[in-house]
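A single protein chain has been omitted from the complex, and every remaining protein chain is retained in its original position.
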Amino acid sequence: MNLIELNDPEYFQELYAATMPESARPVPSYGIEDPLRGLVPGEVEVREGAPKQRLLRYLRREILPTTFCVGCGGGTVLNTFTHAIDEMKIDPREMVCVTGIGCSSWIPSPYFLCDTLHTTHGRAIAFALGVKVMKPEMKVIIIAGDGDLAGIGGNHLIHAARRNIDLSVFLVNNFIYGMTGGQVSPTTPFGVRTTTTPYRNVEHPFKIADVVAAAGGSYVARWTTYHPFQLMESMQAAIRKQGFSFIEIMSQCPVSYGKTTGMREGIDILKYLRDASVNVDDAKGMSEEELEGKIVIGKLAERRRTEFCDGLRRLNQERRQALAAEFGVGAESGR
Amino acid sequence: MSKPPENAALTNRYLEKLAAKAHFIQGDEAAALGAIFAGCDFFGGYPITPASEVAEVMARELPATGGYYVQLEDELASISAVVGAAWAGARAMTATSGPGFSLMQENIGYACMTETPCVVVDVQRSGPSTGQATLAAQGDVMQARWGTHGDHEIIALAPASGQECFDLMIRCFDLAEEYRTPVIFLMDGEIGHLRERVVLPHPDEIERFPRRKAVAGQDVFGGEMVPPMLEFGDGGFVHVTGSTHKANGMRDVQTQAVHDRLVRRLVAKIESARERIAMVEVDAEDNATVAVLAYGATARPARGAVLGARRAGRRVSFVRPITIWPFPIRAVRDACRGLRRLLVPEMNLGQLAREVERHVDCEVVPISRIGGVIHSSRELYAEIEKAVS
Partner (left out) sequence: MIVIDEEFCKGCKICSEFCPVGVLAVSSTINRKGYYPPVVEHAEDCHGCRLCELLCPEFAIFIVNEWVDEQAS
């Protein structure tokens, strides 16, 4: 290592100029007024010879098409999410998407065009807590996978539910560690073969939505990628809810989950999700044996409790008002 | 992050009140007050001996200045929340000790890679592992430098008194902002729990290094040695990732040149500022053949030993690095010119001594004391006598 080189800023300018031609750099997007401006309803935008959906304006178009596998449920979740944001007319400048590591963490980041924070494995919720406390007016949305949020990040998940911090967490559950090639995850069903359970899985899976409901989540639901309309409405309810909202989205991973279970097409796993789903209202009248192997979908819990950031702000306000009284300084709007 | 004018005035009055009289406080508390005076608005932490007092004082003082104290479920969440808060505009910090510092390494690396300004206080205790939880050591020096994986640089400062705990914390926050890097505050259990007289300055005397924000067309992760930053909500649609990324933040792990450029710049960012960041206290004696180099808690008995040796007619110099990383090469080399022996007493098995040895021409004699006991002046005086003869 040549210290002189390291200390020479010219070296970097040259390296920079040589490998980053201007034309390859998309300009950072500042102050976008309206993602759909200029696109008349009913009009189809044609780019590179193919007609494009108007909702693509919500995405970082320069990196499309996505890197999702053929038939990946992650794409469906991104699609549903974008529709949900569009229908609610949320300004992407008010959103922060925080994700971890894994295929599901790639759903909003980097595809969705808003402030995105792509963090380390399992820690998305902890990072998001710091973001939300300092920016309570922004919508902080976390989309990550089962291994990420329920495995390594399990602790952060249940504590965030306990605190009731106003985050929207969409856990995309494809029952596997997909990105690394198909290892067993905390939500892999009992008995299933994976690359690290080559004989069979001897562990029982989490019903993670139930765990979060018990930990104190304010809005807890479970849907699948086979139910995109219900999922979209649930996402909207989750984002609107002031408090910790959580949706477990069962999703298909035809490549990593499919290869050892034999369901090698997105269609196969979607059919499995369709057939295994039982609405929560119907499930109430069913026994344990009948529910074996079923996925209970619907809104599982909803409650109202003091939200974490509200509590912090109120504390500060009280303290500041007491100080203001002590110093005889005018009252102020507390941060 | 801007606060309305009335808020700043109220905060100022409160800080004035705190500064009105001298305090007799522990190093931990002085460090916490230093953070408050530096404008820290977010503390995310977890209790651990001997750093819990930092958290307690922050929990007590932050609401008064409009900041937020959050106790997280573990140290991993602590450092994560700190980095998240920094990207939401906060001057953010955490405080821990050895075992917690080990847990935080992954996301300290994330902060290095994403160039996130933040301060991590490590009140070192005897290790490895749980070790002697309540006793001091200086065993995290190399961990502060290399704890996280991959090529990176770090800034670490070591205070040797309660007053320095206060003063240097303010410097830590400024360095973090100036170089867009995490800064490690290497305290130790001795200084952390030692009660001393600490004088707080009037809040108006403190100048805070402002965070430089990017405007349209500027890159947040390249283009300059220390690029301007953005905050969530600024409308810049910034993409922050720990993966190798281009100057605009977008991930590119396939192109060798992109990684090369990014990581070399991250290293050069601090390497090239080594001498500007360096803070070393030198008490040189002409024609001295022996010197003592000590930092943190060990600097106290070391200085006593040097003064004792001088009273006995010996020519001994005293060198106290305040900046531990990046190691202040020039100042230490200059101070050690012409020496025969350099004594380096440490409460570890010779971690900084190894670094000193690389840079000085004289013989380096590490004097290790582990087991939670600090060197005594008498013992170090005997070592000086041995070295001089």
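Each chain carries a letter (A and B) given by its place in the written order, and its residues are counted from 1.
As a convention for this text, a residue touches a chain if its C-beta (ideal position, glycine included) is under 8 Å from a C-beta of that chain, and two chains touch if they have at least 3 such contacts.
Note that the structure is a prediction, hence the values are computed from the model and not measured.
Contacts of the undisplayed chain with visible chains (whole complex): A. In the complete assembly, the contact with the undisplayed chain comes from A:L270, out of A:V212, A:L270, A:V296 or A:C309. The chain not displayed touches subunit A at residues 36, 41-44, 48-53, 55-56, 59, 64-66, 68, 70-76, 78-80, 82-83, 86-87, 225-226, 228-229, 232, 265-267, 270.
Quick note on the criterion: only the chains that are shown with their structure count from here on.
Separating the centre of subunit A from that of subunit B, both taken as means of CA atoms, is a distance of 35 Å.
Interface of subunit A with subunit B (complex): residues 3, 5-7, 9, 12, 15-16, 18-20, 25-32, 60, 63, 92-94, 96, 98, 109-110, 113-120, 123, 126-135, 137-138, 155-156, 159, 312, 315-316, 319-320, 323-324, 327, 329-330, 332-335. For subunit B in complex with subunit A, the residues that touch the partner chain are 1, 3-4, 6-7, 9-10, 13-14, 17, 41-42, 44, 63-64, 66-68, 70, 72-74, 76-78, 80-90, 92, 106-107, 110, 214-220, 222-223, 225, 232-233, 235-243, 246-248, 250-251, 255, 257-258, 260-261, 264-265, 267-268, 271-272.
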